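A single protein chain has been omitted; all remaining protein chains appear in their positions.
Our next item is chain A:
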Amino acid sequence: MIHSLFLISNAGDLFLEKHWKSVISRSVCDYFFEAREKAVEPDNVPPVIRTPHHYLINIYREKIFFVSVIQTEVPPLFVIEFLHRVAETFQDYFGECSETTIKDNVVIVYELLEEMLDNGFPLATESNILKELIRPPTILRSMVNTITGSSNVGETLPTGQLSTIPWRRAGVKYTNNEAYFDVVEEIDAILDKSGTTVFAEIQGVIDACVKLSGMPDLTLSFMNPRLLDDVSFHPCVRYKRWESERVIAFIPPDGNFQLMSYHISAQNLVAIPVYVKQNISFFETGSSGRLDITVGPKQTMGKTLECLVVTVHMPKVVLSANLSATQGTYNYDPVTKILVWDIGKLNPQKLPNLKGSLSLQSGAPKPEENPSLNIDLKIQQLAISGLKVNRLDVYGEKYKPFKGVKYVTKAGKFQFHSPYWTIYGPRRVAAWQPPSSARSPSRRLSAPGTPHLSPLGVEVSGEEPLPLGGAVWEEPDHH
């Protein structure tokens, strides 16, 4: 299946190669470099590149291209998933997956790759098994190793691989037994200039940190499991229990892992916690423009918005920005044309505002489009979908563990933009009216310089506010 793997930095430095079958010359990567150059942005490199004798399947992660060489038919997703698993394993082992850490730990990386694939077919990809085979480096151990020459390779052989629950290592022992869960939700949304939601969905994950002795069997239940209908699970979860009882029953891997991910896309379920009043306009003459942005809270369930950052990708002709912010700091990078306004915590009493003028390249035509805004934010102790964990039961072991759950909401790909086909200039031929009469008035074309702002009230849904999370469980449990 997977013949070879090449790791290539964003700068084009091929810094690691590994072959699972006969050696394939690194010159095969020339085809990749060609595609890389053509794509301009690293993200735009096609995931599958065809060469006369091979296929190159690649992913781009943490500024590294993982380029695998394939010779025969294989589902591309199989390879892509595996490459991501490799990157995640590096992250797990070294804290981060970067060119530097991989180069620093090249021997461990090599040992890992050796165990993860056999003859190009995945062998051991579970973190728990790998950690039994090859111990992750710690500062202390690497110091001791340098002095004594002892090894990173586990003395014991991986018994976990032989068991029916291959994801958990055997003989786990802790003095403090604890199980923590992080419910992390990201809102992906596109809102138009008036604040109307064009599209919104929630991508949620439950990350677990479980340090429990022995062979515990956990059952996690929710107050409102009906919210979740599009879910995917770690292999340890028993699918059938979820289907029949809507509880998550599992024997956990030891340590950190992602228990499940879910997707909530019903528009009315996605609360939008923030609104933006924006007016960015460019004058027909004088090579200048004006910018005025205000950010305010919308459906926040009474929580505070934190780590608020507004990012604007300016048109190429914008040379500089002379602005003043009532809160936070702003920075305009004239090379990348990115304006970043770091606001921090949002105070609902005094809404932050960024205002001022933009100077444009003289003589250049006025930009045709208004730039869209990207928002970053964080809300602690809230899962914006309203998802709430009910309880965690431990079976099969006698101890009473510490248990906790944390909720956090973040902005994912959160964009404000104006989806209009705005046409300027004297040679306008005919106004293009979309055929539907259902078009809302706020979505009509607005002339340059006269921004159309619709009232930005809170969208009131008929529902009661969803229950909020954030509490740590009562202790101890009873079962």
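Everything below uses one rule, namely that contacts are C-beta pairs under 8 Å (C-beta built on N, C-alpha and C of every residue); 3 or more make two chains touch, one makes a residue touch a chain; residues count from 1.
Going forward, contacts and distances are computed from a predicted model.
Visitor: Can you pick, from "2-(3-amino-3-carboxypropyl)histidine synthase subunit 2", "Cytoplasmic tRNA 2-thiolation protein 1", "DNA polymerase delta small subunit" or "AP-3 complex subunit beta", the UniProt name of the chain not shown?
Guide: Record says "AP-3 complex subunit beta".
Visitor: If I consider the whole complex, including the chain that's not displayed, which of A:62, A:92, A:114 or A:292 touches that chain?
Guide: Touches the omitted chain: A:114.
Visitor: Sort through A:37, A:178 or A:230 and give me the one touching the missing partner chain.
Guide: That would be A:230, which touches the missing chain.
Visitor: Given the full complex, what residues of chain A touch the hidden partner chain?
Guide: Residues in contact with the chain left out: 1, 14-19, 21-23, 26, 39, 41, 43-48, 50, 55, 70-78, 80-82, 106-107, 109-111, 114, 118-119, 121-123, 125, 148-153, 155, 157-166, 168-171, 190, 198-199, 201, 214-215, 217, 229-235, 239-240, 242-243, 249, 251, 258, 260-261, 263, 265, 267, 313, 365, 368-369, 372, 395-396, 413, 415, 417-421, 423, 425, 427-430, 432-436, 438-439, 443.
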